[in-house]
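Here's a slice of the assembly, chains where they normally sit.
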Amino acid sequence: MAFLHRKQLVFDAKPQSSDPLFAKKLQELIGGQYGEMTIFMQYLFQGWNTRGKHEKYKDLIMDTGTEEIGHVELLATMVARLLDGAPVEEQEKAAKDPVIEAVLGGMNPQHAIVAGMGAMPADSNGNRWTADYIIASGNLMADFRANLNAESQGRLQAARLYEMTDDPGVKEMLSYLIARDTMHQNQWIAALQELAEEEGGIIVPTTVKEDKEAEGFSHQLFNYSEGEESREGSWATGASPDGKQFEYVDHPKIVGGPLELKPAPAALHNTPPPKK
Amino acid sequence: MAFLHRKQLVFDAKPQSSDPLFAKKLQELIGGQYGEMTIFMQYLFQGWNTRGKHEKYKDLIMDTGTEEIGHVELLATMVARLLDGAPVEEQEKAAKDPVIEAVLGGMNPQHAIVAGMGAMPADSNGNRWTADYIIASGNLMADFRANLNAESQGRLQAARLYEMTDDPGVKEMLSYLIARDTMHQNQWIAALQELAEEEGGIIVPTTVKEDKEAEGFSHQLFNYSEGEESREGSWATGASPDGKQFEYVDHPKIVGGPLELKPAPAALHNTPPPKK
């Protein structure tokens, strides 16, 4: 037995009333780029791919990844309940009632046609979830930065959705997800600090030897967009986070050559050389 | 005039010899999840979407985004040069020479068939680049975490590719990209610190009011994966990065209800209720 399921939600998912338009929007938290499907699949693959002795990190990842499957369950249940009572039948009357028509026009039609009033593995525009969204690189510092980003984007979206509804049941559930995202941002920040201490560095990967890096270019800010507003920041001058010095380069010098390419072999039928 | 192009590479892209198998691998840095297409498109959209007075950040984003278009150019040129001299014609002799056959079998066939020995907007497995990879949320702290992640994964991949070749020209180009990724990790870390000071917080978004968050759950680590190795980390007890206290919860309590859903309307032809 690897995984076990209990038939209770991690939190309440009881909306006060039906709201099929909000159900469509809430799909973003299920199957969007930073929805919970992304979060839990990313964590599980990271846990499974952790090589070597890193038990405390691996357990943290699996704790959180397993928790997040339950968040998809919570949101899927909420979406289904928000769809209760949506108008789905013949539109004769609806056509005369602009509010019903607006609801029908604004619903995700697949909630009715494809899913029979259930949640879908898709975002708020109906784009299906894809594993293009996730990463498990085998380097924990890189991946915890991915996780910190995901929990940040996720909490941002939950906070936005919180403002877009006035259903107290939906708000309560979102306040729970917002809280859990607070914890998860905290934990990945803490874990990143712990890894930085253990590895003795903050530039991923910390194991690149100096002779493999063209260090003359490692701390220069190149001014490629005219105007020098970027010179005002802490990233332009002074100490860099990795303990060196930033340098602002107003007019980056040219170091590479031209873009010329040799002709292709004739067998490929590229544009032939000019005849003359 | 918004953008301007100069016909010189940002760095050298001169391989010592042809290597179509490495050309295939190098595509990861062009059109992969964390390739330079991702980086520059993400930055440009972040810059264009920056609302309000945040000029120093916006300029930093546009500086870096514009630089990265040149990185795609650099890598595309390198891929094309690595493809020079690849065997593309009839295979009669090749079939007798396992090394040629292996090269042919290991090449990306689309480099010849589709692109005429040019680079493609695709990763090392030939998957086309997709905007699913990028984010521009309008919240800079969230997005700079995305950027820090992208530059971390990107440098990790460049470092791995560095080890997979012994062509000095390719290594030199990779050492340049590794260096630029060092800068970009440094700059996003610095910018994140600056934003944290300005916003007075590190939990994205920093603008969520307390009553919108179920704070009882904001600092608890839930032990959902059996074994307590995760209790060993700085994320389980003591001060959290946002200045509160972590709490380790060995047996998370059940707070939500059951998963039951009402029947669907008959018009949807879901499974009908049991007849008896």
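Chains: A and B, in written order; residue numbering restarts at 1 for each.
The rule we apply is simple: a residue touches a chain if its C-beta (ideal position, glycine included) is under 8 Å from a C-beta of that chain, and two chains touch if they have at least 3 such contacts.
This one's a predicted model, so the numbers in the text were calculated from it and none came from an experiment.
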In this structure file, how many copies does the full complex comprise, given 2 in place? 6
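One rule holds for everything that comes next: only the chains that are shown with their structure count from here on.
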CA centroid of subunit A to CA centroid of subunit B, Å: 10
In the complex, subunit B residues that touch subunit A: 6-14, 33-34, 47, 55-60, 62-67, 73-74, 77, 80-81, 84, 88-89, 112, 116-118, 130, 132-133, 135, 137, 139, 141-142, 145-146, 148-149, 152-153, 155-156, 159, 162, 171-172, 174-176, 178-180, 182-183, 185-187, 189-191, 193-194, 202-205, 207-208, 212-225, 227-230, 232-235, 240-242, 244, 246, 254-259, 261-262, 264-265, 267-270
